[in-house]
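Following: one structure in structure tokens, then a few remarks.
Here the complex is missing one protein chain, while the rest keep their positions.
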Amino acid sequence: MIPAKKQNEETPHSSIPDEWFKPKEKNTEDAESVVRPSLSYWEDAWRRLRQNKLAMSGLIFLILLGVMAVIGPWISPHDVDTQNLPNQNQAPSLTHWFGTDELGRDVFTRTWYGARISLFVGLMAALIDFFIGVAYGGLSGYKGGRTDNIMMRIIEILYGLPYLLVVILLLVVMGPSLLTIIIALTVTGWVGMARIVRGQVLQLKHNEFVMASQSFGAKTKRIIQKNLLPNTMGPIIVQMTLTVPTAIFAEAFLSFLGLGIQSPFASWGMMANDALGVILSGDWWRLFFPAFFISATMFAFNVLGDGLQDALDPKLRR
Amino acid sequence: MEKILDIRDLHVSFKTFGGEVQAVRGVNLELYRGETLAIVGESGCGKSVTANSIMRLIPTPPGEIKDGSILFKGQDMTQLSDKEVRKIRGVDISMIFQDPMTALNPTLTVGDQLTEGLRQHRSISRKEADKQAMEMLTLVGIPNPVERMKQYPHEFSGGMRQRIVIAMALICDPELLIADEPTTALDVTIQAQILQLFQKIQKQTGVSIILITHDLGVVAKIADRIAVMYAGKVIETGTRKEIFYTPQHPYTRGLLHSVPRLDQKGEKLIPIDGTPPDLFSPPEGCPFAARCPMAMEVCTKVYPFHSKLSRTHDVDCWLQDERAKKYMASTY
């Protein structure tokens, strides 16, 4: 070995004071103090999410959208479905900020009303998926063996069903309404969540802390609630964030096909569909506002989901 | 003896979210032809990074060789172009990785993976390459090489796969073999077989081996010399005898005490308290000072000088200083 030259140059051998060579009192705290101050899982995730500018702008957009969905229709002087035929197809102006449609209805008001519908459908779908998926996947993964096998066969078959076809079929039968849309979306939507939860549970199942609680006689339900779920929250949150845009897309898609929310209520998909009829006339605002808000909302949820995925991934923790 | 590898003052850093990790901080090592050098230390001490640096396998970015030189047969590896490095990789220097389950490509046949190195570096026919590959499989102890060549990695057991990985590394007859934890992922009985295989191969081919491990049992079996690494530095080197019987650095001693030994029954296992320092901002003095039972004030302030105890035994520790010895003598 060659002596590390640099350090030796800085401090000549003889210049070190003799008393530095007295044995030190052993201090156990010293050994531990070397460790970096550790942040909690959530603090750390939040810190890393904040560094992701794209995800943060998505979050801010969604907050603003949520606020406007609540107060937008209220601050507008116009009603959602008040028809005003002399005022039809007007370009954006001081009275109608986003213009009017072919029945003279105010596009500004209808846009925020559509935001309500989209956000409601998206969040409800994510929530219901969450409850069903966690219950099903948690049970399947935790019980294991035969139960798991049968439950997973069922999932595999459900997974093979074409999602939107089933939804369309259900809507044809049940008739279009907000409630039926949400029901139809969640009938098959929870499968992905259940799979993720099961995978997580299987991974964690044999961890020491679960065995420890089992040996203390803890009940299955309690083990799932107290031990397993907190550890699986990361992937679940990400999945929920990504379910929302899927549901928003599905609602818009169905409304566009005429199977979604019905007039006089407004939904972005329906507004886009209505705009298709006047596409040749150059009334750009009819298409622009619903198209922009559907895309921007889905974009915001997607980048937020991506950001959360990176932020919550324990492998990427540093 | 001819010096085949000479690493001087090697610094390697990785850029991460939280800043720059100084994984290797001034490593000096040398290796002679035909010998086996073991690099031991806890995980994260920089031993794998050092090994990967030799073959220039550090992913750049985020990693970077900041300073120092790696002389392989007098040629500085850090100065070569990528193309020149590729001519050395697999031909003059080969590498074996820790987990044989992941070191083989699951979608290619074993024969394909064995011969591709040969066909890359030597202009020989497919047939000739196959022939050499089969000879190599026989050498590492895999029966039925003709059929085995056509099989995929998942059709082999862990021990078998590690033999294939070794065959792959040796196929171009390298002068230096770097084995990064080659037995860690294997069963104990298989471990012994693989170690025997290393010794057999070394006897037959005269290859020099750098063995990276945290398992002192492995080291005791086959290493000629040992380098102990801690927090990105080599803190002690010596022959196997010197390290096992007269360890000088408190860390080396701690390491030896924390390993169960079959030859000394009834001896207590003593773990080393605490954790290695954070290499984002390594401490100024000796990195082990915070955990060292014999630390002095100087240890936290200045990195220890280098002491040579014999032609082969070197240590970086302030306890070697006359003044420390004086105080020790007066206290006890």
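Lettered A and B in written order, each chain numbered from 1.
Convention: a contact is a pair of C-beta atoms (placed from the backbone, for glycine too) under 8 Å apart; a residue touches a chain by one contact, two chains touch by 3 or more.
Please note the rule applied: contacts and distances are computed from a predicted model.
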Per UniProt, the name of the complex member that is left out, chosen from "Iron-sulfur cluster assembly scaffold protein IscU", "Maltoporin", "Maltose operon protein" or "ABC transporter permease": "ABC transporter permease"
Identified contact with the non-displayed chain, of A:A45, A:V238, A:A272 or A:A311: A:A272
Of B:D9, B:D99 or B:E128, the residue in touch with the unshown chain: B:D99
Candidate in contact with the missing chain, chosen from B:L10, B:I39 or B:I88: B:I88
Footprint left on chain A by the chain that the document does not show: 54, 156-157, 160-166, 168-170, 172-173, 245, 249, 252-253, 256-259, 269, 272, 275-276, 279-280, 282, 284, 287, 290-291, 294-296, 298-299, 302-303, 306
Residues of chain B in contact with the chain not shown: 55, 57, 61, 86-91, 94-95, 97-99, 102-108, 116-117, 120-121, 152, 154-155, 165, 168-169
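Basically, only the chains that are shown with their structure count from here on.
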Interchain centroid distance [CA atoms averaged], chain A/chain B, Å: 45
Footprint of chain B on chain A - complex, ascending: 1-5, 7-8, 11, 13, 16, 18-24, 26, 28, 30-36, 48, 51, 318
Sites on chain B touched by chain A in the complex: 8-9, 16-18, 26, 28-29, 234, 237, 273-278, 280, 283, 290-291, 293-299, 301-303, 305-306, 308, 314, 316, 318, 321, 323-324, 326-328, 331
